[in-house]
Structures are given as C-alpha cells and as structure tokens.
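Note that one protein chain of the assembly has been removed; the remaining protein chains are unaltered in position.
Chain IDs A and B follow the sequence of writing; residue 1 opens each chain.
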Amino acid sequence: MSDGRPAGALERVLKRGILLAFSVALAFPFYWMAITSFKRTTDLYNLKNNPFLFSEPPTLEHLRLLLRETLFLRWFANTCFAGLLVAVITLALAMPAAYALARLTGRWGEQLGIAIFLTYLVPPTLLFIPLSRIVANLGLQDSIWAIVVVYPSFTIPFATWLLMGFFKAIPPELEDAAMVDGLTRFQAFVRMVVPISFSGIVTVVIFAFTLVTQEFVYALTFISSAAHQTVGVGVPIYLVRGDVYYWGSLMAACLIASLPIGILYNLFLDRFIAGFTVGSVK
Amino acid sequence: MSPGSPRWLGPVMLLPAIVYVIGLVGVPFVLSFFYALGDVKVGSVGWHFVGLANFRSVLENPTFRHALSNSFVFTISSQILVLVGANVLALTLKDAFRGRRFLRFLILLPWVAPVSIGSIGWKWILDSLYSVINWVLVRLHLVKPLDVPMWLGQPTLAMISVILVHTWHIMPFATVILLAGWTAIPKDIPEAAAVDGAGYFRTLFQITLPMLLPIVNVALLFGIIFTFTDMTVVYILTRGGPYDTTQVLPSLAFFTGILGSDLAEGAAISLFLVPLLAAVAWLMLRTARRAEVT
Partner (left out) sequence: MAVVETRGLTKVFARGQVGAVLGVDLLSREGEFLVLLGPSGSGKTTLLRMIAGLEEPTSGEIRIGGAVVNALSPRERRIAMVFQSYALYPHLTVLGNIVFPLKAQGMPASEREKKAQWASGLLGIGHLLGRKPRELSGGERQRVALARAIVREPSVFLLDEPLSNLDAKLRASAREEIEQFQKKIGTTTIYVTHDQIEAMAMGDRIAVMNHGKVRQIGTPSEVYDDPADTFVATFLGSPPMNLVEIDGAVVGFRPEHLRPAGSAPSGGPSMSLRFRLGHEEYLGSERILYGTLGGGRFEGQKAVARLPSTHGRRLAPDEVAEFEISMRDLKFFDRASGTRSSPVPLS
C-alpha cells in the first residue's frame, strides 16, 4: 500500500486480477501462434469449429512444411551468421571506445559519450534511402553482408554507452596497480579490465544478436531475394504463395523466432534496464 | 589526462567507432538532404539541385498530409495507452510474489519478439475471415455473424488496430522502465505522507507521481521515438491500406522511395522525421540533467 502498510486482502486480489488480465492480453498472440501451429488446416479454416479447441487431433504437418519446404532454416542460418559477425564487430569497436570514454577523456569525453548515444536515436527509417544507394555502390545489395556492415552503426552507439557505464564502475585502482607493475595502459585494459567485464561483454553480445533478429527496415530494403533474407523479414513476407498466407507454418515460424529470444531477454533483463535508465540519468 | 598512457591512446581507441558511426549514420543523414534537394531516382546517375520542389510536392500531396496526421495520432494515442497501462502494471509487479518471474516473462514477450513477428501474428488474429476476436464477439452476440468488424479492411478499424498493436508492442518496455522508477522510491516517503495525513490519492498525485516524473519522461520519449519512426507494424498489418489510409511517414517514405524508386521524394518525406527527433533529443537531455541532480 502506498502508506507503507501491508496490502489488504481486497487490494491483493485486485492486483492479481489486473496482473492476470494484462499477462493474458500481452501473451495471447503467442499462445495463439502455438495453437495455430499444431492445428490441422481443415480444422483451422473450418469456421464452424471452436478456434480454442482442437476439433481434430493436432499435427506436426505445418512444422514439417516449414522446416523442409520453405527457406526458414536458411533464414535462420543467415540471421545467426549475421548476428555473430555483428556482435564481434560491435565488441571490437565499442569496447576500446567505451574504455577511452570512461578513462581517458575527461570532460569532452562526457559530451562525446552523450553525442554517441544520441546517434542511437537516429532511426533506420530516416537513413534507409541514402543507405540503399551506399549499399548498392559498395556492391553489397541483396547480400547478408549488407546487414553485417550496416547494423553495427546502431549497435555500436548503444554498446559503447552500456560498456562505458560498466567500465566506470570498475575501480581505477586495478589498472593503476597493473601499471605500477609495468604494464602499459592498453595492456592493463586488455589484461585486467576486459576479463572483469565479462558479463558486460555477454550483455552486448546478446543485445547485438537480438537487434539483428528484430530489425526489419534495412533487411527489407537491402535484400531482395528470398534466399538471402533474415528471419525477421522472411517470415512475414515470404511465407506466402501468391496471395495466400500459409498460416499454420507461418505461426510455427513465429513461435520458433520468438521464444528463444524471449527466454534470453528474461535472463538478461536487468542489465538492459541499467543501460537505458542509468545511462541517461548518469 | 590520465597517467601511464600516451596522449593519442584515447582518441585512437575511440576512432574506429566514431568513423563507423559517422560513415554509416552521419554520411547518409547528410545525403538524405542532398537527395531531397535534388532529383535522384534509383538508377539515375547525375544530381541536379531542385531547391524545395520535392518538399513542396510532398506537402501538396493529400496522402502525405494524411500520413503526417496518422503519425501523430498513432503515436499520441498509443503512448497515452502505454503510460496508463504500464503504470498500472508496474504497480502490480512492484511487490514480490511467487511466480513473478514467469509472469514477467509473459509480459515481456511483445517487446522481445521481433516486431515484425508480433505484427504478423496479429494479422492472423485480425484476419477478415478467421479472426478469433470476431469469433468470440459473435459467440457473445455482440456482433452479427454476417457483419463482423473488418479489423484491417475498414479505415477507422485499421487505424485502431495499428494503434493497438503499437501499444501492445511498447507496453512491456515502458513497464520495465516504470517498474525501476517505482522501486526507486524510498519506502519512507509514502510512510511520511501517511503520517502527514495524506490519503491514497493525495499521496499518489502529489508525492509519488511527481517523483516518478523523470523516469516517466524517459519511457515516454523513447516510446515516442519507437512509435513515430516505425514502419514495420503498418507495413505488415495493412501495407498502409486500405487505400493509404493507415500510412505513416516512415512507411510512405518506404513506398515512395524504395518501391516507387523515387529516392528524392522518399528522402524528402523521411526528413520530416527530423524536427520531431530533434525536439525529443533536446527534451531527453533536459530530463537527464534534471534527474541526475536528485
């Protein structure tokens, strides 16, 4: 209760009720994806049947179709490939930058850090038109490499900011001690700071990965053939023949594309919050 | 200056990141101005300065004006819904209880799943023939079987659907941020208010909500950016239809610039996002500065 006293029974029931209602409303589409994935087509498109029940026994047919006869696995592979490379590139550039901002730059470093964060606010929907030309000029059109090259432009700002907060929280005495022992600043960074920041690094990797799976505009713009697409674009756009959506397989694909990320995010949630609020509030 | 390092170390460590960001954010940003002020089309070679002609033709286009209005309507409506809903949710999640982790996982799903995936899921739920919502409405005798709402086919309903999907997608994000804000309020402040004689609502409106304001600002500003600059929901749910009634600035820019191959006009349309982004960025910096002093 807001006056510090323990909640009465009525209040508790009310809270649970509201919470349950919200949870159902927010999670419902995924539940629906699950049901649709396993319902037979004849059951699915029969308007007389209760959609919440299985009037015919469930089937794995949609799953089979998805995995064997569509490009889904290809998209999955493309996405993982891109995700990994983007994570590596992001780390390689963001870590030194974050360290420099945290330790080596003083006042103008603060300003620069904010400026870098602000670039994160520049949306793909503003840049995608000129970028499409740049990508074409680099010969990367219709290739997963366009993704690998362009995505770090937004993962690096956020990762830098996240890691900056991380490095600032490490007491500088650690590096001072190392330098007294004869290491250069850069060696101290590599040998002392990096290993300690392991959890920050993992967070950045997860973040980069999820950004690759979630991104839509650039992938849609730069990649034109179905075989080179990522999961985020392939599933809603290409799982259709003519005008007909194959809802069963489509929903199965959605489920597979959502749940692993959901679980990962739930595990790393608190770090992300820190990134958003601590960073802006300093 | 820090000891033990040459003066160039800091800048050198910074340089790759900065070059990358300038190259792939700064350069395209500047380029979009060039496109908008010129006559570039996909496949064209030269560039000619045409002044504000593109902007003028864009502003005269009723579809554009409708898309501009839609951008504001969708963003404002969804953010209002998100703020109210997320605050309520954060309040219920604030105190620990069994199963909280699992419920939190469920609540997070709309945000963590790719927005394109969530949108296509909603497309199925709102399908003209097979919508489960319509089935329930018919069963509850709220609508007649032959007169079911065309969620994505009728302009007003389509706009409502887009707003609801945006709200659904952003709600978990705002909830998480607001939850951090609620838990940051020290326990003894509401107790002091109770001792001072304030009832539930006075405490809420005069004490706790004002203290939450910086965090609410953060959630709001991010939410505005995510919604205003998003084209995915519209693209997947309605393709901007029926008849361009649900277009928003980013999706219109996409249709014009990429699908329509008119890079110049597409760039001009997307540049209208800049004033809003600048305003939001300025507000964020002001909020951050105020919040850090607390």
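Observations
The rule we apply is simple: a contact is a pair of C-beta atoms (placed from the backbone, for glycine too) under 8 Å apart; a residue touches a chain by one contact, two chains touch by 3 or more.
No experiment lies behind these values; they were computed from the predicted model shown.
Across B:V27, B:A53, B:A194 or B:V274, the residue that sits in touch with the chain not pictured is B:A194.
Contacts to the hidden chain, counted on subunit B, fall at residues 186, 188-189, 191-199, 202, 206-207, 210-211, 213, 293-294.
Just so it is clear, only the chains that are shown with their structure count from here on.
Those residues of subunit B that touch subunit A in the shared complex are 1-5, 9-11, 13-14, 16-18, 20-21, 23-29, 31-32, 35, 40, 85, 88-89, 91-93, 95, 101, 103-110, 112-125, 127, 129-130, 132, 135, 168, 171-172, 176-177, 180-181, 187-188, 190-191, 193-194, 200, 203-204, 208, 214-215, 218, 222, 225, 229-232, 235-236, 249-250, 253-254, 257-258, 263, 266-267, 270-271, 273-274, 277, 280-281, 284-285, 287-288, 291-292. Of all residues in subunit A, only 1-5, 7, 15-16, 18-19, 22-23, 25-30, 32-33, 36, 44-45, 47, 50-52, 92-94, 96-97, 99-101, 103-106, 109, 112, 114, 116, 118-119, 121-134, 149-150, 152-154, 156-157, 160, 175-176, 179, 184-186, 188, 210, 213-214, 216-217, 220-221, 231-233, 235-236, 245, 247, 250-251, 254, 257-258, 261-263, 265-266, 269, 272-273, 276-277, 280-282 touch subunit B in the complex they form.
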